[in-house]
Structures are given as C-alpha cells and as structure tokens.
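Every protein chain except one is present and positioned as in the full complex.
For chain A:
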C-alpha cells in the first residue's frame, strides 16, 4: 500500500507514478512482438516523443479535443443514484465524468485523435484497429474520415452480432469492417488479425491500438492521450467540492478509460482507486474476464501482464455481457498498480452491472454503456460498504461511454421486447 503519512500537496513518489515511462512498469510491459514490427514501434515511439514536444501538434490536438470532441466533458453529480449507494441522508456523493458526451459516445476518441495526428506526421495512409464493443472502431473510423485515411476495422464475429449498430456506424463512416471468424471470435481474435495485417502492411499502415496494452510505446502513449480525463475531473471536482474525491472508480477491459481517470490521482495518496473488471457469470463459473482474480502473469499481444490462461499458457476464453470488457488480458500499467497495491481491482458480475445500468437510467436519466455500468456497480458496492462503516465518501465514476449501442442487449436482458424477444435472443447466440 502507498505510504499515507506524507505532507499534503507533496508528491507521494519520486519519480511520480503518473509519469512512469515505458517500456516497463515494474516487471510488466515490454515488447513481445515479432521483430518485423520493431522498426515501426521504434518509429512510432520517436515520432510520439517529438510530437508531444512540438507546440504545433499539442495545439492541434487541443483544438480538436475542444472543437470536435467537445471537451472538457462535464462532471455531473448523481444524487438520486448516490442515495441508492448510501441510503437517504448518508452523505455519500457520486460524480460522473461524462465521457459518454464526447463525440462518438465514449472516451475512445481522445486517444484516436492523438494517434491519427501521429499517422499524418509519419506519412502513413492507412489505419487498422481492433474493436470489441465497437466504440474504438467507431472512433477510429471517425478520425479516418476526418483526416482522409484508409481504414480497416477488425471485429470478432460474435461482437459484430451483439453490436450490429456500431458495425453499420463504422461502414457509414467509410471504414471496412472485417468480421473475424477465428478462435473465440471476440476482441482477442480481432487483435490477432490486426497484428497479422500490421506485420504484412506495416510500411503504409499504422495499427491504431485502442487501449493501454500491447507493446511499448502503446501503454504509455495511450495513457498520455487519455490522461486529460483525470486532469479535467480533478479540477472540476476540486472546484465543485473543494476537495479531492475519496474514491475513483472505472471499469477495466484493456484499461484505457481507467488509466485516463486514475492518472491524475495516482500520486494523491488519499484517493482510493478502484478498477472493476468483468466478473461475468461469477469467478467460480469460469465464465468471466477478471484477470486479477482469475489470471496469472504472462504474455499476450505484446505485453507482459496478467492474462487469463491455463497451466500450459494457452489463453482462456473470457466472458462478459459487455463486449468492451470481454478480453483475457489487461494493460501492463494496471498489473503494476495492482502489484504495488496502489489500485484495487475487483470483479463485477453481469447481473450487478445490469442492475446498475437500469438504476442509472431510472434515477438520473442517463443510459450508460454496459462497460461503464460495471464502474457504477462497483461504486455502489464501495459506497454501501463505506456507508455501513458510517463514512460518507465522495465517489468519482468515469462514465466512459453511452449506452445507445447496448439498447438491444438491455432490452433482451430486461425482457422489454415482448413476443419478439425470443427471436432476437436466438440471433444473439
């Protein structure tokens, strides 16, 4: 656990956790990829380091985030939702960082625009990306349209079915969407196909990886493009409450939205950080995506980190009601924060997430992404436990995406479709 007896306002660690450079986060991270990709990773790393020192790049990205994305995203207090966490008059407060209100409907656009500007600087003409829920794919297709780049999105066939609306959205934006029919037909296999494409076409193509995992420099670079979430939220909540939050909660698939909001608080020892993984049907069922509860350190997709695997090191299939969290590995910096004890990672089941999903809809009039509903469910759990101890924490939740894409799933889950429900269900299996 972090040292708590320190002078307020002084950095907790030297060097700061928040500025930890790649390739290694403790024993995690690295570049476990074919040699064929190393030249491209070196080029990307060099270009990225030049760009962030270049006022022209920094200003252009700021301008896009303001004028195109709509940043800063608002901070919304959710009092009726909070009352469910602590009970009436408990004093538990919940604030939502509204990444769902960004253009394209999630936090993913922050990183995509940063990388797309780098693609232009590198003179490449084509981007490829993986997507699970479709949020990163939509964001990438959007940036490709904006910046006149050829775009191919790899998406597991199972995900193309459960997120059909996002497939149509990407195609409208001019992207080619390739359903991946190999392996488990989900995000993991989409990444495999994207890596194969990249090895083949690396001279013209940039792999616009959508989360804080993969080989260096992706974990560090994607964190840097998303850290604006936490920086804004920190300022907003200080202005609103006069204090730092007690708890920051986020869902963790690969971990980009969590890293984005955690980063500004990593060196504030009073702030507890919680990452909520997909507990699926429960850890005991084996059908989950809880890498910290049910996985071990290993290597997947270029990084050493926690991986769901069997005793032979074969990747075990993950499961979640949420396509965006349905991934057997996690960003290496999360593995590092986990082992340091700086952040706590807990599973949230499908049932808990869907209950929180419905609760936010009905108490606050906000339909969250099912991914983000895992963070909401976790916030409820943390808030209730604190209220039971007689505490009244302020909880900051990263509402990483909006739930439009999940309406069909939710309608089936809650039986809102009447007689048609069975037909739709069969199509989903």
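As a working rule, contacts are C-beta pairs under 8 Å (C-beta built on N, C-alpha and C of every residue); 3 or more make two chains touch, one makes a residue touch a chain; residues count from 1.
Heads up, the rule we're going with is that contacts and distances are computed from a predicted model.
A.B. asks: The complex has one chain missing from view, so what does its UniProt entry call it, picking from "NADH-quinone oxidoreductase subunit J", "Tryptophan synthase alpha chain", "Carbohydrate ABC transporter membrane protein 2 (CUT1 family)" or "PadR family transcriptional regulator"?
C.D. replies: "Tryptophan synthase alpha chain"
A.B. asks: Which residue, A:83, A:202 or A:283, contacts the hidden chain when the whole complex is considered?
C.D. replies: Only one listed residue reaches the unshown chain, and that is A:202.
A.B. asks: Among A:248, A:307 or A:410, choose the residue that contacts the chain missing from this document, as touch is defined above.
C.D. replies: Checking the options A:248, A:307 or A:410, the one contacting the hidden chain is A:307.
A.B. asks: Going by the contact rule already stated, which one of A:16, A:39 or A:385 would touch the omitted chain in the full complex?
C.D. replies: Residue touching the absent chain, from the options given: A:39.
A.B. asks: Touching residues of chain A against the unshown chain: what are they?
C.D. replies: 30-40, 42, 182-183, 188, 192, 195-196, 199-203, 296, 298-302, 307, 309, 311-315
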